[in-house]
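One protein chain is absent from this view; the other protein chains keep their places.
And now, chain A:
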Amino acid sequence: MSLTHLKYVFLTSILVLNLISPVPAAEITLLNVSYDPTREFYKAFNNAFIKHWQGKTQEIVKIQQSHGGSGKQARSVIDGLQADVVTLALAYDIDAIAKTGLLADYWQSRLLHNSTPYTSTIVLVVRKGNPKGIKDWDDLIKPGVEVVTPNPKTSGGARWNYLAAWGYALQHGDAEHAKKFVTQLFKNVKVLDSGARAATTTFVQRGIGDVFIAWENEALLVINELGKDSFEIIVPSISILAEPPVAVVDKVAEKHGTTRVAQAYLEYLYSEEGQTIAANHYYRPRLEKVMAKFADKFPQLKLVTVDEVFGGWAKAQKTHFDDGGIFDQIYLPAGK
């Protein structure tokens, strides 16, 4: 209700801030608009890039970070947040920005690997000792198993969770079977948190649920921050290749005169240093050499991609998550 209202308040305050803040010296500033779990990663990466860029060109870059839910961040950029680069959770969110003409439609083909320098996957987190004996996705639909996952309608991460389960079910049957499987799985979900971090809190802090479906990087973070004594990661037989994409926002970068450095910033994500920092922050590196170094951290498993199983994000979104899509049908009363 007050969202439109808020938007205007926000834009006005940005305007006021622009008016009162002094004109910056000849210093390049980049704004990276990203999603929630990348906060620590980009903090480390930015420092590395600033050094790298200064060594190469003598220029001093200042990088500002903005984090929030992926969809919300994309909307802010659409509404005028001056992002030079976006690094979001779903290609769908950058597509939405591209629709407004801020960057080219074919943005995803501009950088290597679908413009996704690092990947992640979806794993299962259980309590120490794995009391419910969870080994793979089909254990999640057993009666009496409580599953924690955020709501795919409000969380980008949760959409990966859902698609991973669907991808698994498809290996054992047709689309009808997959639909039944996912329906059964969501019947075991008692709380649909609005975001990935909230779901982590529900599982970890409040002790709710037997199994938590999570990004691999979030799961590794939980284990390393909160102790191996409380949780275990279960790697399912099949999961999804989660590809969080990055892109330069052409129109904004042109306006700021930052196109060159913005491009270099994203390309540096693919460098050996960038890849190592990503791996240290629990993202799977693309570079074979770096991946080999972290082999014990990232177990090999069969990964399906959104493109091959769902025909791309736009199609997956429409079939599964839009209003009236398959996810909605799970919750409709019988007969409707």
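Rule of thumb we're sticking to: a contact is a pair of C-beta atoms (placed from the backbone, for glycine too) under 8 Å apart; a residue touches a chain by one contact, two chains touch by 3 or more; residues count from 1.
Rule of thumb we're sticking to: contacts and distances are computed from a predicted model.
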Undisplayed chain, where the name is taken from the UniProt record, one of "NAD(P)H oxidoreductase", "Sulfate transport system permease protein CysT", "Cysteine desulfurase" or "Aspartyl/glutamyl-tRNA(Asn/Gln) amidotransferase subunit C": "Sulfate transport system permease protein CysT"
Residue touching the undisplayed chain, where the options are A:139, A:193, A:210 or A:250: A:193
Residue among A:29, A:114, A:130 or A:154 that touches the chain left out of view: A:154
Omitted-chain contact residue, chosen from A:145, A:208 or A:309: A:208
Residues belonging to chain A that touch the chain removed from view: 1-5, 8-9, 69, 71-72, 75, 96, 151, 153-154, 190-194, 198, 201, 205-208, 317, 321-323, 328, 331-333, 336
